[in-house]
Structure formats: structure tokens, C-alpha cells
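Here the complex is missing a single protein chain, while all its other protein chains stay put.
Chain IDs A and B follow the sequence of writing; residue 1 opens each chain.
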Amino acid sequence: MYVAVKGGEAAILATHDLIAEERRGDPSIPELSVAQIREQMALSVARVMNEGSLYDRDLGALALKQAQGDVIEAAFLMRAYRTTLPRFGSSVPLDTAAMAIRRRISATYKDLPGGQVLGPTYDYTHRLFDFALMADLGSEPEAQVAVSPLDNTMPRVPDILGDEGLMEAESPPADDPRPFDLTRDPIEFPADRDVRLQTMARGDEGFLLGLAYSVQRGFGSNHPFAGEIRLGEVSVDFIPEELGFAIDLGDVTLTECQMVNQFQGGKDIPPQFTRGYGLAFGHSERKAMSMAIIDRSLKARSFGEAAEYPAQQEEFVLYHCDNVEAAGFVEHLKLPHYVDFQGELELLRKIRREQEERAAQAAQLEAAE
Amino acid sequence: MNVPFVMGRGFSDPIFQSQAIFRLILQALSTPGVLLRVDTSSFEGPQGLSSAAAATLLALADYETPVWLPDHLVKGPMRDWLVFHTGAPISERPEHALFAIIDAASPDPALARFATGEDRYPDRSATLIVLCPSLENGTPLMVTGPGIESLVNFAPQGIRNGFWDEFAANHERFPLGVDLLLVSDDKIVGLPRTSKVTPLDGAA
Partner (left out) sequence: MTVNPHTESKTPRQHWMSVLARASLKDLEQAIASLGPMPAYDVMKPAETGTIMLEGRAGGAGRRFNIGEATMTRCVVRLKDGTMGFSYALGRDKRKAQLAALLDGMLQLPTHAAILHNSVIGPLAEQQASKKIDVSRKAAATKVDFFTLVRGDG
């Protein structure tokens, strides 16, 4: 048997030209610029930055343009590009308490120091089409402007309960160790919280959302409250080895979610609320909330809860939430498996042949008797 | 800020130049015992240091690879040069280093003091840059092992007594062990842990 394994080069090159034309769409329609995508598709760009694990709004927009809006393909482009860059170091841990707030809400406290700031959100829209956006009127929307700005910083909501000792403490382990980095070392189980949070931060929003929903529906045992969701800009500080002091590199936009969950207590610990944490690039509330719910459910082991459900099993969650890996493995099935399949085919034919021969022999014997 | 005035320049085109050096080091380690030359036109190393050693660290070291240096280099301009260009932390203990420069003649530290990797991750081992006065006309050595078709003869100068016994013990630990890059000026010779080195005049 002969199986062709070479060829198709001209066909492959022709697909590049064809997909480029498809991507462009109808040439009578003006082409999208990367800047337009960056400014006007910012929530998609944020998702691509999260799942591509690289904060760069221009590159996120370019990835979306190049991938025709396919978010997972765009995330793949970000990951591939990242591997071509040297890494200069790690930032000082970002301080979300110092965030320049644009949105900050709590479902647990009405009156908070700093207040409830609704910010830019679709939460209070009616989900009715705005056909004016289709009409291309060219009028510029204008936001309202308050007389005074918000407070410079606002306390994180769980820290308020923490002061009363009613909240699970959140403090660094001794020596404040450098975090695990899954881009450098393979994940091992049981996985620590730093491993879980990094994996979820680059995990697929849809996968995490589905898992978080499963927890709420009863496939898991926690009952979360949105303690706080905040959106805004946080400055990135970096201490270059050659200077030895911190440099402010500019701002990144982050969404942070603190979930407050049912309380736990034991012989030695008085009952207290437990917490789950989510943090994501850009305005990515659904992602941050899902991550926070699963962060809490993955604490099952440390709270002595039975890990019966998918969202409580860290190996299940961490190994399956990466959409670039998942897409790679599912989609590799479309690559040629001619040799494997031919092997199976031959085997099946042989089994059939043997079966037929045995049947024929049996028939002969029967006839002879 | 303590960056000295006389800081040598780094690669003018970091991506391509570091890749070229990386390729050369790959070549050195895949053809053990063969003398190669580093193109040193693209950067300025610290004064007095072999340019092959400087090029190797410029291409391979970064903020995640602790580097161990002998005393005289820690105290000299080498330290600032390395930190400035690569951001690599200077390791105080040999066993924490992923790269190290050692003097061929100096009895310390012994090869066994450097990281040799773990059974699951033999790659988590140190690569040692060994400063030699010359890589030619010294004690002849016979090098055999993977990457060597027949025999390679190589004769570095100024290697401390007992060094090749230590290297033989290192070879025995395969797949664990350190890898060596012997350098002098712009010349470099690779001796990975897989190589077997036999001094030809019977000296150890």
C-alpha cells in the first residue's frame, strides 16, 4: 500500500491568498483599521489579551483583524508572538487598592467608603437594538461629567470585613515567594493557588463561565456574593536589576472581582466568610467573576470539602481551561491521519476476512458431515 | 546608580546577534572538542574577559538565570557589565547558578559543586564557561562520545590537576551533569556531559 505524504504545497499557498481575500470581505466596503478595532471593539480586544496572555491593545486589535474576529485564533497569534520576545523581568505585584477607579460596585454593601460607581456598563441597558448605530450618523456621544472626581483610592470591600476578622485572611506566605510560572515550568498537582490563578487568568472565558454557572446551579457547594467588582487603571512598577529602584512603566486596565462565599469554621478557626478572587486584563467582568467563583471552589481541598464536582477538581479545571491548547488538540484531528487510518482499515479488513474464512470452513465442515 | 562610564556596548542588533551566538554554542556542544570562533565585532565585552565568554553570557543569560562569577570578576567591571546588559542576578553560591565562569587553573570551585539537574529535569543544570590561557598546544586530550565521529584531539592549556577526573565523574552521572564551554579570547570549545575526555600523556 502506498500513502502519499507529500504534496499540496501549491494548494496551501492558494489558501493563504483565498483567506486574505475572504478576510477583506467586500472591497466596496472600507477596510477596518487596527486603531478602529482597538477603540471600538475594546471588550473583544480585552478577551484576546487575556486568553493570549499578553497585554498590548494594538496587538490584540491586530490579532482580531488578522483572525477575522475569531477570538481563539487571535489569542493563538498573541501567544505565538509572545514567544518571540525576550522577557525583561517581573513587575512589582500590581496594587489594585491604588486603582484609578472607573467602576466599582458591591452586591454585599450598599454604603461603602468611596461609594458605588456604576461606570461604563451594559448592566442597565435594555438589550434592545440601537438602530442609530447602524445609521452611521457620525454624531459623537458625550458622557456626563461630575463636578468632582472620585476618591483617589478606595478600600477593597473584603478588606473592610477582614478588619472585623469575619473574612478569611488573605496574606502572603512567609518570605513572599516568587510565583510559579506555567510558561516556564510544567504544572504539577496538587497545584498551589498561584498556579491556579495564573492558569485561569489565561483560561477561556466561556469554559470558566460554564464551570462557574455549574457551581451556582449546585455542582459545587459555594454560594457566592459579589463582594466587589472594580475596573480601572493600575500603574505597573518594575525594578530593573541595573538601576535597583522602581520605575513606573505606565498603566494597564484591570478588572478585579472579590467573591464572598459561605462561611466556614472549624475547631480552631471561628466561622468566617471565605473568598474567591478573579483578575483580568481590560474590562472583563464576566471573566473576572467566573474566575473568582472557581478560585473559591478550587479551595475545596484546603477547606476539607469533598471535591465531587468538576469545578472543584483542579486537574480537570486547569488542564482544560486553556483554549489554545484545547483548540489545538481538537482541531489537530483535521490534519492528515492517512497512515493511522489505513492501519485501522487494514486491520478491520483482516478481521472481516478471517471471520468470513472461519464461517466458510464451518459451512464446509457442516456440509461434509 | 553605579553604572560605570566605561561600559562596553551590547549587541547592536540583539535578536540576530544573540541568535548567531546561540547557534555557535549549539554547534560547539554538538561537535565536542572542535575549536570554533565567535564573531566579536557586534559588541564590547568587559576589559580583560575572553570575548567568547562575554558573547556566551550576552546571548544566554537573563534575569531568570543566576550567574556565578569568581571573586576577581565579581569585584571587577564584569559584574556591572553583566547586570547592565543581561539583568542576570549574580549568584553567591555555585549550586544556585545556571551559568558560571570558572578559571581553568583555580582549584575552586570543584565541578561537583554546581547544579547537575534532577532526574525528572536533567536540563536544570549549570553550564560552565571555563577560562583557559589557550585552547591550543597544551596537554593533548582524546575526546570521544556522541557528536564525535571518530576521534577528536584537543589540547587546552592551564587546566588544573584533577580537572579531567572530575569531568569523568561528571560524565558518569549522565543524564545529570554540567556542560562545559572552554574559552580563550574569541575561541570556544564545547564539552557536554556526554563527552569522555582522556589525557593522552597519562597526566590527570
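FYI, a residue touches a chain if its C-beta (ideal position, glycine included) is under 8 Å from a C-beta of that chain, and two chains touch if they have at least 3 such contacts.
Remember, it's a predicted structure, so these values are computed and weren't measured experimentally.
*Asks:* Please identify which residue in A:32, A:100 or A:187 touches the non-displayed chain.
*Replies:* Residue touching the chain left out of view: A:100.
*Asks:* Looking at the whole complex, which of A:85, A:132 or A:368 touches the chain that is not displayed?
*Replies:* A:85
*Asks:* Out of A:16, A:110 or A:267, which touches the unshown chain?
*Replies:* Touching the chain that is not displayed is residue A:110.
*Asks:* Using the touch definition from the top, which of A:181, A:315 or A:356 touches the missing chain?
*Replies:* A:181
*Asks:* Spell out, residue by residue, where the missing chain touches chain B.
*Replies:* Where chain B meets the chain not shown: residues 1, 3, 5, 7, 9-10, 12-14, 84-85.
*Asks:* In terms of residues, what is the contact footprint of the unshown chain on chain A?
*Replies:* Contacting residues on chain A, toward the hidden partner: 49-50, 53-56, 58-59, 82, 85-98, 100-103, 110-111, 115-120, 143-150, 156, 158-159, 170-173, 176-182, 192-195, 197-198, 201-202, 235-240, 242-252, 256, 258, 275, 277, 279, 281, 295.
Here is the rule we go by: only the chains that are shown with their structure count from here on.
*Asks:* For chain A and chain B, let me know how many angstrom lie between their CA-based centres, rounded off.
*Replies:* 41
*Asks:* Contact residues on chain B for chain A in the complex?
*Replies:* So the residues of chain B in touch with chain A come to 1, 3, 14, 62-64, 83-84, 87-89.
*Asks:* Under the stated contact criterion, what part of chain A meets chain B in this complex?
*Replies:* Per the stated touch rule, the residues are 86-89, 184, 240-244.
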